[in-house]
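The structure follows.
Only one protein chain is missing from this complex, and each of the others stays in its spot.
Chain lettering (A, B and C) follows the sequence in which the chains are written, and residue indices restart at 1 in each chain.
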Amino acid sequence: MATLYQNRYGKHRVRVLRVMQEEDKHKVCELEADVLLTGELEASYLSADNTSIVPTDTVKNTVHALAHDFLGPCRTSFAKVLGEHFLQKYTHLDGVFVELRERRWDPMFVGGEAHPHSFVAQGNGEWIARGEFHRGKPAVLSAGLRNHLVMKTTGSGFEGYNVCELTTLPPTKDRILATRMTAEWRFGATAEDFLATDESFLKCAYPVFAERYSPSVQRTLFEIGEAFLDAEQSVERVELKMPNVHFLGLDLSKLGRPGQTRVFLPTDEPHGEIEAVVIR
Amino acid sequence: MATLYQNRYGKHRVRVLRVMQEEDKHKVCELEADVLLTGELEASYLSADNTSIVPTDTVKNTVHALAHDFLGPCRTSFAKVLGEHFLQKYTHLDGVFVELRERRWDPMFVGGEAHPHSFVAQGNGEWIARGEFHRGKPAVLSAGLRNHLVMKTTGSGFEGYNVCELTTLPPTKDRILATRMTAEWRFGATAEDFLATDESFLKCAYPVFAERYSPSVQRTLFEIGEAFLDAEQSVERVELKMPNVHFLGLDLSKLGRPGQTRVFLPTDEPHGEIEAVVIR
Amino acid sequence: MATLYQNRYGKHRVRVLRVMQEEDKHKVCELEADVLLTGELEASYLSADNTSIVPTDTVKNTVHALAHDFLGPCRTSFAKVLGEHFLQKYTHLDGVFVELRERRWDPMFVGGEAHPHSFVAQGNGEWIARGEFHRGKPAVLSAGLRNHLVMKTTGSGFEGYNVCELTTLPPTKDRILATRMTAEWRFGATAEDFLATDESFLKCAYPVFAERYSPSVQRTLFEIGEAFLDAEQSVERVELKMPNVHFLGLDLSKLGRPGQTRVFLPTDEPHGEIEAVVIR
Partner (left out) sequence: MATLYQNRYGKHRVRVLRVMQEEDKHKVCELEADVLLTGELEASYLSADNTSIVPTDTVKNTVHALAHDFLGPCRTSFAKVLGEHFLQKYTHLDGVFVELRERRWDPMFVGGEAHPHSFVAQGNGEWIARGEFHRGKPAVLSAGLRNHLVMKTTGSGFEGYNVCELTTLPPTKDRILATRMTAEWRFGATAEDFLATDESFLKCAYPVFAERYSPSVQRTLFEIGEAFLDAEQSVERVELKMPNVHFLGLDLSKLGRPGQTRVFLPTDEPHGEIEAVVIR
């Protein structure tokens, strides 16, 4: 005896590039889309009845067709187009979950000028948009940046923490702080200029990270969230994940170089993981 | 003005191998652990006060020390040890989230026999355990297998689905079905023999996958969940994710080989994604 | 002033799955192919003259068409088919380099028996074949296994090595030895049964690895090569790469568990790298 409790299905990793031409200047938007659907789909699980299934191949076709018709420079607006389309077109569906991952292409600089149709991929992090759409409710739109790697070589410490018999970490007033930062912010109902918010995030985060002393990742994370909410009225909340990218001091005393502070060991694992949601 | 709404922190990717010796026979358990903590931690975000922070370095030390003392062949039991330790030891914490990922090592067969201290890594999927521990509540323990890749070359079809003007997929009574299956099951409060459940899962899933005609991934997913719940009374619910690994029929008609059904194009993207939770 | 010194081009990562039906039993061979071509191609580099270029799209089509016509269970035979095809068909080409990577699918066992059309992916390593074809010379065919991960928890040591003031490693008579083994063997001109050699490799390597004491990775590597050449007269030489997968003893003395030998730290980096070519 078994019961279907929850279900959803759709297409993941649908890729598309849109080229936009404005006179002689091109812009591009390259996305990878996940679209998941919920609704009256039980029959497809409980029997061989597939009538409720919009094939995932059709979901892929839809992303391509709507990208053709509507995709511009703003991935978040396109998330909205996608979500609304599925709810409107298929009356037996009641929910749509969209995630878009953007590979950002910057203009290539040639002789000091942005070239009109040549581009260089950004490589440090991935821009995302997410939307949740439920029939009869307002859409919930989010955007963000994943895995953006930054470092400061001083202006950070960690001391005064809980000490027990399993503690071996020494306190420090001066350490390297590096993090592969992920931020995802949720827009309020009246938000419109999603693209401007992308830029705003780094404009808020960089000064906090660079200029303020960091007593802990926790504190720096909260200050970044606070600065961003202060600057962006269209944003209701921001979730920040700031995993440590540890650069450990190398003990070279057995190699005849005691007390050195010049060289460090970069490590990927294990790593601290600090996560919080900051709201108004 | 900003408010801390949610927060948690801890250590990710803490690795450990435990060797167990029984007379001349060795067993091993290799894990990668994530441990996240919640509790009275706000001060560390809202100020430079770190007194509530058990350093993530201590979390790592704890995993190593407890692995020394308690880790045996069963990762799920160890998840429980970890979760209970943190709640018991640090009274200002109220929640612990543990995820363990196991790289399974099978005995190496030499001359038809399992060698007592040589091992070969399983490579098809990753065994996991998860635990959520909240002060004053029963622990919630789960286990599972991620990304286990299986295929059947016939005995699968897909037809009778929703058709609209964006549908281009032709119906079929005979196709290749492949999936990178993920299953995560939640144990009831009285469950004890976690390791036996690992084995049971594949014993339930394989016959359903291999022997029954599949009219859709949805249907096959539910049947696997049903068979597993029927067999394992200790399991309360199972979440299954069965992303398609598509092998597309190659149209070689322009290459002088029309109507061929021998060769297929393996593709990683885009891929169908089917997810459901099955309960009793 | 610049001169074209060397050049080659082709298609990488051409994927194909071949299903073979023998009465009610299916077999599959899934490959990813790289094909690179050399010959009279200079004009395409030194000018806009493309007449010598067989498009890489045609190379892809060729892999698909020849897979349709000729691919069976043996990837190495197919490497030969591919190489000979390009030299025969395009007279301005003089060299072809083929690499095939096979994802091996084992039969799924259901109720103790191999199911006739269901399969489980091997995950531990990748089987390869390589061929170099030059007009007027005999083809050079190789096969092998990449990244096959094995471990022994005793029966291995390392001592008596060069010691200098930068040495901190302590000698040991008992350590864990693990390696992500890669082997690539070159066939002699009369070799025929390539598939049998795949099986033979592990049959030779496992007993050496498991049963003999290992004084160094170097020694074990050579002994594996020797055993394989002794067993397989069709093989002329074998290149072995045995990177260490280090499991470091954890020093838990500061955590109140001095001298422990139960738990180890798995590490991916840095790692020892031992490579050699063994011939008759």
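Operating definition for what follows: a contact is a pair of C-beta atoms (placed from the backbone, for glycine too) under 8 Å apart; a residue touches a chain by one contact, two chains touch by 3 or more.
What you are looking at is a predicted structure, and each value in this text was computed from that prediction instead of being measured.
Trainee: Identify the residues of subunit A touching the omitted chain, counting contacts across the whole complex.
Mentor: Interface with the chain not displayed, on the subunit A side: 15-20, 26, 28, 30, 61, 64-65, 67-69, 71, 105, 108-111, 115, 117-125, 148-155, 176, 206-207, 209-211, 247, 250, 252, 255-257, 260-267.
Trainee: Provide the residue numbers of subunit C that touch the chain removed from this figure.
Mentor: Its contact residues with the unshown chain are 1-15, 32, 34, 36, 41, 44-58, 60-62, 65, 89-90, 158-162, 164, 166-169, 215-219, 221-222, 225-226, 229-230, 237, 243-244, 268-280.
Trainee: Determine and list the subunit B residues touching the chain excluded from the picture.
Mentor: Touching the missing chain: residues 165-166, 168, 254-256, 268-269.
As a convention for this text, only the chains that are shown with their structure count from here on.
Trainee: When you take the mean of every protein CA atom shown, which chain's own CA mean is nearest to it?
Mentor: B
Trainee: What whole-number Å value describes the gap between the mean CA coordinates of subunit B and subunit C?
Mentor: 29
Trainee: Taking the mean of the CA coordinates per chain, how far is subunit A from subunit C in Å?
Mentor: Spacing between the chain centres: roughly 37 Å.
Trainee: From the mean C-alpha coordinate of subunit A to that of subunit B, what's the distance rounded to whole Å?
Mentor: Measuring from centre to centre gives 24 Å for this pair.
Trainee: Two or more other chains touching the same residue: where does that happen in subunit C?
Mentor: Residues 255-256 of subunit C touch two or more partner chains.
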